[in-house]
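Every protein chain but one is kept in place in this view of the complex.
And now, chain A:
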Amino acid sequence: MEKEGLGFEITELRLGLPGGGEIKNEKKRVFSEISEEEENGKGNGKSQVVGWPPVCSYRRKNSFGDKDGSKTSKFYVKVSMDGAPFLRKIDLALHKGYSDLATALEKLFGEVLKDADSCEFVPIYEDKDGDWMLAGDVPWEMFIESCKRLRIMKRSDVKGFGVLQPREAVKGTLKE
């Protein structure tokens, strides 16, 4: 730019149609300039400009990033139920709390529940450490972070499992 007047303009690189005599308007705000600004201001890893791409905010909130489950939090865990022939999978992130989960499990295993001879079931889960824990002790958010798989166990099988103490208060049974 400082070479103006010395005849170097012709060597100046600029965007535009070949042969055009227009001097690129320096004030045009190029997308990359803006996205750098935004990046510096907001510290985002990606180039983001307000309102670009022009997707309406409702759509942004409801359809992005779901494709392979890696961009939004999805917490699919296997669920096994004593007496059921097949395991199921459930997305814990879709549920708001333990009672919501209980309802969902009832729906998944409704048939088995009906057929089982009126015994109660106990939901247990395997946590990150590999321990089997009784569901319902910790806050829901903590639970979905640490739960690796779920098992709905017949209460009658509990004693042999070696997890629960006999005097421990039983919480979160399905038939509450």
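Heads up, the rule we're going with is that a contact is a pair of C-beta atoms (placed from the backbone, for glycine too) under 8 Å apart; a residue touches a chain by one contact, two chains touch by 3 or more; residues count from 1.
We adopt the following convention: contacts and distances are computed from a predicted model.
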Legend entry - Name under which UniProt lists the unshown chain, selected from "Serine-threonine kinase receptor-associated protein", "F-box domain-containing protein", "28S ribosomal protein S35, mitochondrial isoform X1" or "Tax1-binding protein 3": "F-box domain-containing protein"
Legend entry - Touching residues (missing chain, whole complex) on chain A: 15-17, 22, 24-25, 27-32, 34, 46-48, 50-60, 62-67, 71, 88, 94, 107, 111
